[in-house]
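Omission of a single protein chain aside, the complex is shown with its protein chains in their original locations.
By letter and in written order, the chains are A and B; residue numbering begins at 1 in each of them.
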Amino acid sequence: FDYETPKTLVIPSIRVGCVFRFTQLLVVLYVVYVCVVQKAYQDTDSVISTVTTKVKGFAFTNTSDMGPHLWDVAEYVIPPQGDHSFFVLTNMVVTPEQTQSRCPELPNPSTTCVDDCDCIEGHSDPRGNIQTGLCENYSTTVKTCEVLSWCPHEVDTKLPRALMSAAENFTVLIKNSITYPKFRNILPHINSSYLKRCEFNRTSDPDCPIFRLKHIVSEAGEDFQDMAGGILGILIDWSCDLDWWAKKCYPKYSFRRLDNKHPVNNLAPGYNFFVKYYKKSDGEETRMLIKAYGIRFNVIAFGTAGKFGIVPTIVNLGAALSFLSLVPVVTDWFMLTCMKKRDFYSKQK
Amino acid sequence: FDYETPKTLVIPSIRVGCVFRFTQLLVVLYVVYVCVVQKAYQDTDSVISTVTTKVKGFAFTNTSDMGPHLWDVAEYVIPPQGDHSFFVLTNMVVTPEQTQSRCPELPNPSTTCVDDCDCIEGHSDPRGNIQTGLCENYSTTVKTCEVLSWCPHEVDTKLPRALMSAAENFTVLIKNSITYPKFRNILPHINSSYLKRCEFNRTSDPDCPIFRLKHIVSEAGEDFQDMAGGILGILIDWSCDLDWWAKKCYPKYSFRRLDNKHPVNNLAPGYNFFVKYYKKSDGEETRMLIKAYGIRFNVIAFGTAGKFGIVPTIVNLGAALSFLSLVPVVTDWFMLTCMKKRDFYSKQK
Partner (left out) sequence: FDYETPKTLVIPSIRVGCVFRFTQLLVVLYVVYVCVVQKAYQDTDSVISTVTTKVKGFAFTNTSDMGPHLWDVAEYVIPPQGDHSFFVLTNMVVTPEQTQSRCPELPNPSTTCVDDCDCIEGHSDPRGNIQTGLCENYSTTVKTCEVLSWCPHEVDTKLPRALMSAAENFTVLIKNSITYPKFRNILPHINSSYLKRCEFNRTSDPDCPIFRLKHIVSEAGEDFQDMAGGILGILIDWSCDLDWWAKKCYPKYSFRRLDNKHPVNNLAPGYNFFVKYYKKSDGEETRMLIKAYGIRFNVIAFGTAGKFGIVPTIVNLGAALSFLSLVPVVTDWFMLTCMKKRDFYSKQK
């Protein structure tokens, strides 16, 4: 229980004292920075969130194939369940009345034929269809091998551009709640009458959770009409301070294109297949194959929540304290090298 | 290679010694707390999980519209794939036999008309339908503008409450596996015969991964019958200790309503649109529009896994050691201010 303490010299030099205090001040400033600005006294945790989305809008098209057609949400948003990821149809190639049957292949160098000898029964062509061994007329000028497949084949060469250009004016309501109860992206001061008429705008309505698709795409630096297909991220960045004196979580929205814009290293951008099944009156199954082009929207919420924790506080203070213990080393070095009386000090020590 | 060491004074005072040892003890206690309780010697990592769900149950309804109808899983769980998020139908408004055609709008102040002059051809009404310019009889008393749309329109004013009240007795089996192999929420001691008959109960069966929907909703503080629609979170909190002497991961279940209960700042709670497409014998496409009300269940797994790591160990020990270096400062201050012989000590130092 004896206490051992180092003998100390008191050096009455203002210059040395200044150096000593100044380096101490540096450490103290760092501690203040870490505590106040970085909130290093907090334990942090990732925010876990759930998202529901509801798209609203309508589009009217009048094409030669389909005639006048009014598109509502139940048709152009796929899947309609309102998950964190949804696909908005902008265009499509419809192949109606497909049945499992036999028909001549689409003409290309490997499928054209002159007579039945060019087609091998049971052989599968590059698209995976099974050849029957016959050579049939595809059109009046071309003969191709007959295959067993979903017939007729899809012809996707002539794609009418941006059929549903009105889609850019659709709006989407995003509801996002996070693991910390009571925090949602629909902030408490928002009431339902405001919700019914508002639209997100970074300056005038930064808290409105209803977004116009055109706005999302243009903030991501893209043009809705040019972007036939792709993936757009709606990023919600939560920063939460759960200490009792703060108790706040704010969402910040940003938008970014997630897939590669340049087609050089991109394959098959932005389309998906959908199928509607029907049964004919004679019981045969028919399907309507829809190659749907569109933009997939992904809502991604992330962020960290911080709360006062004793361990991070001590670790950060401790690390700073270590630097305080460096202060005498620095001052000693200053004293013993830069001062005039350094030999005297050196001897005394 | 000379070694410089401070000269020390040994102070044979029990009181000073006590203060010195006591402050040292505080630091040591903190180290023990951090190491044993907080496991600060561990590197931590977020748990990443995959979830599959399987709902079981049946509901029998007998309404005037549909007649006796038995609902099975393939009908009331949407989507049926058993993802981490599923929607259990509790009620619905069905609009069968919709086709793309012309019909008078639903009557409301902006759509009622007296004659064709009140309707503008090509104008779109607030619901997005395109007016044809005619004024037609909606009923014997009301005339409204005719529109081009999916006809007939959906009438969702009279909603039969909680059609499928039996849904509260459905059960859901949740399979949750995490990134650390060998750990699943179906614990190793659970065999399939127990799985076939068990049901989650916080006290008697805390490890059973089969949940009754009513139980989930009531633990979240809600009533299944009152909750026409909403989002319910099934939270699985994993805490994993992957050190070789522990090797355990336990899931803890909790339930919480994720959307806002109060309709004040809530829009469009708990419904979704689903569509079934049919083809008439004459080839015309018909659809059945289903506005489905229900509860979406979201399984959210999260947690941290910890394993011994040299860096966090040293950082935490180092931070505590810094405080040890504070001990002499405290003791010196005590010695030089509180003791009777302080002048003597001061001089000696």
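Everything that follows uses one rule, which is that contacts are C-beta pairs under 8 Å (C-beta built on N, C-alpha and C of every residue); 3 or more make two chains touch, one makes a residue touch a chain.
Only a predicted model underlies this, so the values are computations on that prediction, with no experimental measurement involved.
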Practice prompt. Can you work out which residue in B:123, B:247, B:261 or B:276 touches the chain that's missing from view?
Written response: B:276
Discussion item. So one chain is hidden, and I want to know which residue out of A:87, A:138, A:170 or A:224 touches that hidden chain in the complete assembly.
Written reply: A:87
Discussion item. Among A:169, A:218 or A:322, exactly one should touch the missing chain; which is it?
Written reply: A:322
Fill in: Interface with the undisplayed chain - residues on chain B
1-8, 46, 48, 50, 52, 54, 57-58, 60, 67-70, 72-75, 79-83, 173, 175, 177, 179, 181, 184, 186-188, 190-192, 195-196, 276, 278-279, 281, 286, 311, 314-319, 321-322, 325
Practice prompt. May I ask you to list the residues on chain A that touch the chain which is not drawn?
Written response: 6-14, 16-18, 20-21, 30, 34, 38, 40, 46, 78-79, 85, 87, 100, 124, 127-130, 148-150, 231, 233, 235, 256, 258-260, 263-268, 272-275, 277-279, 281, 287, 289, 296, 298, 300, 302, 315-316, 318-323, 325-326, 328, 331-332, 335, 348-349
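By definition in this document, only the chains that are shown with their structure count from here on.
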Item to complete: Go ahead and note the Å separation of the Cα centroids belonging to chain A and chain B.
Response: 19
